[in-house]
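One structure, pasted below without further comment.
With one protein chain withheld, the remaining protein chains of the complex are depicted in position.
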Amino acid sequence: MSAVDIGMAGAVPRSYLGEEHTLSSWLFTRDHKRIAILFFISITFFFFIGGFAAALIRLQLLNPAGTLFQPEVYNRLFTMHGIVMVWFFLIPSIPATLGNFLLPLQIGARDLAFPRLNLFSWYLFTFSGLWAIYFIFIGGNDTGWTFYEPYSSNFANGHVIAAAVAVFINGFSTIATALNFVVSTHRLRAPGMTWFRLPLFVWAIYATSIVMLLATPVLAMTLALVAIERFWGVGIFNPVLGGDPILFQHMFWFYSHPAVYIMILPAMGVVSELISCFARCPIFGYKGMCYALISIAIIGFFVWGHHMFTAGISLTSAVFFSLMSFIVAVPSAIKVFNWTATLHNSRITFDAPMLYALGFVGLFTIGGLTGLILATLSADIHLQDTYFVIAHFHFIMVGGTVSAYFGGLHYWWPKITGKRYPEMWARYAAILTFVGFNFTFLPQFILGYLGMPRRYYTYAPDLQTWNVLSSAGASILAVAYVLPLIYLTWSIFHGERAGSNPWGATGLEWRTSSPPPKQNFPRTPVVTEMPYRYDPRNGSYTTQDGVHFAEPAFGEASV
Amino acid sequence: MFSGRLQEQYTDSSQQSETAQLGMWVFIATEVMFFGALIFSYMIYRVAYPEQFRLAGHDSFILLGSINQALLITSSLSMVLAVRAAKADQQRALVLLLAVTAALGLAFLGVKGYEYAQDVAAHSVPVVDYIFKPGEHRPTEIFWCFYFIATGLHAIHLTVGIALVLILMVRAAQGAFSADYDAPLEVIGLYWSFVDCVWFFLFACIYPLGRAGP
Partner (left out) sequence: MPHVWLPFWPKNAAHSASLIDRIDIGEFCLVLLILCFVFGMMLVFCMKYRRGSRAPRHLPNPKSWHWEIGWTGATLVAFLVLFVIGAKAYLYLYKPPANYQLELYVVGKQWMWKIQHPGGQREIDAVHIPVNRVIKVILASQDVIHSFYIPAFRLKHDVVPGQFETFWFEADRTGSYSLECSEFCGVEHAHMIGTVTVMSDSGYARWLEDQGATESLAQQGFALFRSYGCSGCHDPASTVHAPSLDGLFGSVVHLSDGRSMIADERYIRDCILLPATQRVAGYPPVMPSFQGQLSEEDLVRILAYVKSLSAGHSP
C-alpha cells in the first residue's frame, strides 16, 4: 500500500520509535505508544517471574511426598505465583499494553486524555511490582493471593503487610489507567466515531475500565484494613476481638470476582478483532456483542458470593449468588455463539493470530462450561477449593486471557514494531500453547473431582499419575511461552518490514504508518463506516474512513 | 492540570476543560467506592452490635464534630464563590476566596487534631490505649477503629485538597485564571465538594450514635 492511500502525501513521517533514542526520552515520555511498550517490558518480566513460580509448583507436585521444597517454601511459591500473575500480569496485561497502544489509535485520537497520568501509572505499576518481588525474595508471604482472614492478620508469618501495600499501590496504577481509558473513550473519539462504530476492542476496554474503577477501590480498602489489623492488632476481621472473617471474604470477592472480568473482557475484545479480520467477515451480531460486554461488566458485580457457598453464608444468599452466576454466563455464551457464527459464510486464513483466537474460543468455552458446574450449588459443595476450581479458572485466565494476549500481540506486532514476525514459528507456538495448555489443566479437573484440595504440597500417592501428566503438560506450555519471546525479539532486529496494513484490516489503527508517528495520524481521520466491513466473497474490505480495498496478499501466501 | 496550554490530544480548550472535569467525576466515582467499602463494613458491625455502637458513639465529641461540619460547609461555599469570581474575572476576590477556603480547611484540621487529643485523653485508642467503660465490650473497639481509619483517611484527603487550593491561590495571584480559563478551579472545586460530602456521611455515622432517645 502506498503512503497516499493513508492520507500521507510525500514522505512517511518519523515513527514514534524513531522520534528520539535517549533513555530519558523513554522514561519521561508521554506518548501512549511508548508507555505501552514500557508496560509491555514490565509485564513480560513479571509474567516470567510468575511462570517460574508455576514451574516450581508443578515440579514439586511430580512427587506425592512433596520433598522438593519445604512446606513453608511451597506456600510462598503459590502465593507469589498468584499475586504476581493476578495483579502484575493478568489485570494489566491486555489493557495496559495493547489497550494503551491501540485505544487512541482505534478511536482516532492523538493520545489519551491524561498522558502524564498514564506515565505515572507505569511508574506506580513497576514500583509496586518490584516492591512485591523484593519482599518475595527476602522472605515472602504465605497467605495465598486471597489474604484470607484471620490467617493473614494473626497467623501468617511473612511480609503480609508489604504484599498488601504492593497490591494497594498497584491498584492506583490500575485506576489511573482505567480512568484514562474511560475519559478518552468519552471525549476524544474522532469525528463520526459514534458509540456503535467503535471496534469491539474499544468496547471491551471501556467495559473493563468501568469494572476497574468501581472494584479496585474496594480491594484497596480491604487490604488497607488487613494491613492495619496486622500492624496494630485491632480486630476488624478477627473473631476473637468481635470481628467477622466472612466480611473480609465478601469485601475481597466483591473486587476479586469482577477482577476475573477485568482479565477476560479485554481478551474477548481482542478475539473479536482477530476472528473478524481473519474470517474476512463482519462480526456476527455486533450490537449484541457490545451489550454482552456491558452486561457481563454489570452483572459481574453481583456474583461474588459464589466463592463462599461452603463458607457458611445464609442459604438465601447462596441461592441468589448461584442464580446470578448462571445469568452472567448467558452473555458469555452469546459471545461464543456469535464468534462461531462469524465463521459461517466466511473466508478463513489460519495465520498465527487466528490460531490463538480459535484456541481462545475453545479453551474459554471449556472454562465457561466448567464454571456452570461450579455455579451449580450442589456441585460446588464437592468441588469448592479443589483442583477442579484451579483448572476452571486457569482455563479462563490462562487458556483464555493469555491466548488472546498472545494472539493480539502477534496481530498488532507489525503495527507496534513495524516488523513481521516469523509466521511459521508463530503457528507452532500457537498450536503448542493449545496442546500444552490442555495437557496441563485437563488432568486437574480429574484431580479436583477425585478430591485433591488446592494448596497441598503433598498428596495421596494414587493421584500421582494425573499430577505427572499435568506437570508434563506444563513443560510443553513453558516452551510455548518462551518461544514467542525468542522469535519476537529476533523479529525486531531481523524481521521483514511490515506495511501499514499487512492483514487488510478495517480499524483506524491500520490507517497510519507502521509504526505510527508520534501524533498517530497525519490528519484527524473522519469515520463514516461501521467497523468490520469485510466482504467474505472476495476478501475485500472497507476501512472505517470509507476507503475500499481489495484483499491483501497475506496468510498462506506469505509463509 | 495547571498549565493553560492546549495539549496536543485536544482540538480546543473547551474540550480540554470538559475532559478534565469528566476525569475528576470518574475519580470521584472510585473514591465513592473506596469510602463506600469502609462505611459499608462499618454498617455491618453497627447492625451486628447496635447497643455497643451506641455506647461507643456516645463517647465521641459531637460539639467538635459539629464545628467541623460547619467549617467544611462554609469552605465549600467559599470554594464555589471562588469559581464564580474567576468566571467574573474578579482576580482579587478569587485569591481572597481561595485563601479563605484553605484557611477553613486548615481550621478543620486544627479542630480535628484537638479532637484526636481529646480521644487519646479519654483512652479511646483501640489496642494502644483503650479502657472499656461500664457495659462496653470488644465491639466498641471496632467502632473506634473505624472512627480513626475513616476520619484519618478523610483528613489525608482534606490535606491534599488544601495543598491543591494553595497552589491554585498562588497561580491565581500570578493571574493565571480568567473567565476564559478556569478549568483547574472547576476540577479542584469538584474535589473539594466531594471531600466535604464525605464528612457529611462520616458525621452521620459517628456522632449522633447513642444520643437520641431516652
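Should a chain be cited, it is by its letter among A and B, assigned in written order, with residues numbered from 1 in that chain.
Here, contacts are C-beta pairs under 8 Å (C-beta built on N, C-alpha and C of every residue); 3 or more make two chains touch, one makes a residue touch a chain.
The shown structure was predicted, so the numbers you read here are calculated from the model rather than taken from an experiment.
J.: Decide which residue listed in B:Glu8, B:Glu51, B:Asp89 or B:Asp180 touches the omitted chain of the complex.
T.: B:Glu51
J.: May I ask which residue of A:Ile94, A:Ile236, A:Ala259 or A:Ala329 touches the chain that does not appear here?
T.: A:Ala329
J.: Quick one: say which of A:Phe45, A:Tyr449, A:Trp490 or A:Phe549 touches the chain that got left out.
T.: A:Tyr449
J.: Using the touch definition up top, pick the residue from A:Leu17, A:Cys281 or A:Val398 that touches the left-out chain.
T.: Considering all chains, including the one not shown, the answer is A:Cys281.
J.: Have a look at A:Thr174, A:Ser256, A:Thr365 or A:Ser491 and name the one touching the chain we're not showing.
T.: From the options A:Thr174, A:Ser256, A:Thr365 or A:Ser491, the contact with the absent chain belongs to A:Thr365.
J.: Counting contacts across the full complex, list the positions on subunit B that touch the omitted chain.
T.: Against the left-out chain, subunit B lists 48-52, 135-139.
J.: Contact with the hidden chain only, please: which subunit A residues?
T.: With respect to the unshown chain, the touching residues of subunit A are 66, 71-72, 75, 142-144, 146, 148, 150-151, 154-156, 239-240, 242-246, 279-282, 284-285, 288, 309-312, 315, 318-319, 322-323, 326-327, 329-330, 333-334, 336-338, 340-341, 343-350, 358, 361-362, 365-366, 369-370, 372-373, 375-382, 384-386, 446, 449-451, 453-460, 466, 535-537, 539, 555-556.
As a convention for this text, only the chains that are shown with their structure count from here on.
J.: Go ahead and note the Å separation of the Cα centroids belonging to subunit A and subunit B.
T.: Taking the average C-alpha coordinate of subunit A and of subunit B, the gap between them is 36 Å.
J.: Okay, in this complex, where on subunit A does subunit B touch?
T.: Touching subunit B: residues 104, 109-115, 175, 179, 182-183, 186-188, 213-218, 220-222, 224-225, 228, 232-236, 241-244, 247, 251, 254, 519, 524 of subunit A.
J.: Residues of subunit B touching subunit A in their complex?
T.: Per the stated touch rule, the residues are 7-11, 15, 18-19, 22-23, 26-27, 29-31, 33-38, 41, 44-45, 48-49, 126-128, 137-139, 141-142, 145-146, 149.
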